[in-house]
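On to chain A.
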Amino acid sequence: MTGSIWSALQRAWRDPGGRVGIVVLVGLVLAALLGPFGLPDPLAAPNPIAGAQPPGPDHLLGTDPLSRDVFARLVTGARISLTVAGLAVLLAVTIGAAVGILAGYLGGIVDSVLMRLVDGAMAIPRLFILLLLTLVWERIPLAAFILVIGLTGWFGTSRLVRGEVLRLRSAEFVQAAGALGASSARVMLRHLFPNATGPILVAATLGVGEVILLEAGLSFLGVGVQPPTPSWGGMILDARSVLMTAPWAAVFPGLAIVMTVLAVNLIGDALQSGFDPRSA
Partner candidate 1 sequence: MIRWLLRRLAQAVATFLVVTLLLFLLMRVAPGDPLARLVDQRRVSPEELSLLRARFGLDQPIGQQLGQFLQGVSSGDLGVSIAHYPDQVSTLLWTRLGPSVLLGGTVLLINFTLGVWLGVFQAERRGSRWDRWLTRLSLTGYSVPSFWLALILVAIFSLHWHWLPATQMTDPLLSGSAPLATKAIDLVRHLILPVLTLSLVSLASAMRYQRTAMLEVLRLDFVRAAAARGLTPGQVRWRHAWRNALFPMLTLLGLWIPFLVTGSVFVEAIFNWPGIGALAAEAILGRDYPLLQGTAMLAAAVVLLGNLLADVGHLLLDPRVRAT
Partner candidate 2 sequence: MGVPTPPSSPLLTVNDLHVVFSTRDGDVSPVDGVSFEIRRGETLAMVGESGCGKSLTCLALLRLIPPPGHIPPPSQILLDGQDILTMAPEALRQVRGGRIGMIFQDPSTSLNPVLTVGSQVAEAIAAHQKASKRELKTRVITLFEEVGLPDPASRYGAYPHQLSGGQRQRVMIAIALAAEPDLLLADEPTTALDVTVQAQILELLDRIRRARGMSILLITHDLGLVAGRADRVAVMYAGQIVEEAATEKLFQSPAHPYTRGLFASIPKITGPKQRLAPIPGVVPRPSRWPTGCRFHPRCPDVLSQCAATAPPETRPAANHRSWCWLTEQPKAP
């Protein structure tokens, strides 16, 4: 499976858009990891009375209304955004793959029940499920937030994987493996999973973009990442009141979101056309 991920990445790298996406994303991850060294404390408000200050030598991208360094908060926000998106999508894909394999391989009543539940869950717009879930907490802890996003993101993947399993189950080589006496679990893991990697990878990549937007949106509504932890959506919320006097405080976090999501979507696009040349 790692092999097919690697070759998929190579394919994405060959696409010019995908290459830009990969470079930007790697840059963001590095910034998120190394950012805290040598940057002002993203939580420190050195001069609260001064309010938002424009970009300058002291503060590269200015400060927010609480005089906190925008660049430092952006970098920490990147870490939060990428962590939330990465973990949530990992969780979603794992659950989705597990449910899909289970439904597809076992079939019968298990399949019917699981898929009817998925049908129902997919009919409710994800934002609403998330809003209902996040409202359970007065101030939602970050771990719970990640959990909630992951738990609402697997429905599509499970359908996809189930379809793939059903398709592959009838394929000759799986039947051949079964005839050779391989156990069902072995068959599933060794044959089905590597073959379903492609579509899962595309769904996961596009899922990361979606989750970054969702996280930003929920944080903007105040039900996502809770202050004072910096998040891009939260930064835009904070800057809303000073939109005209300190536009930098709202513009830069938005650009960070666009850049990140665009990078992820470019990679997803490149992966997709790699798997299905006709859609390019």
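Here, a residue touches a chain if its C-beta (ideal position, glycine included) is under 8 Å from a C-beta of that chain, and two chains touch if they have at least 3 such contacts; residues count from 1.
Candidates were picked such that all candidates are chains of the complex that A comes from, given by their letters.
Small disclaimer: the values here were computed from a predicted structure and weren't measured.
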item	value
Numbered candidate touching chain A, per complex, among 1 or 2	1
Complex interface listing, chain A residues touching candidate 1	17, 116-117, 119-121, 123-125, 127-129, 131-133, 135-136, 138, 209, 213, 216-217, 220-223, 233, 236, 240, 243-244, 247, 250-251, 253-254, 257-258, 261-262, 265-266, 269, 278-279
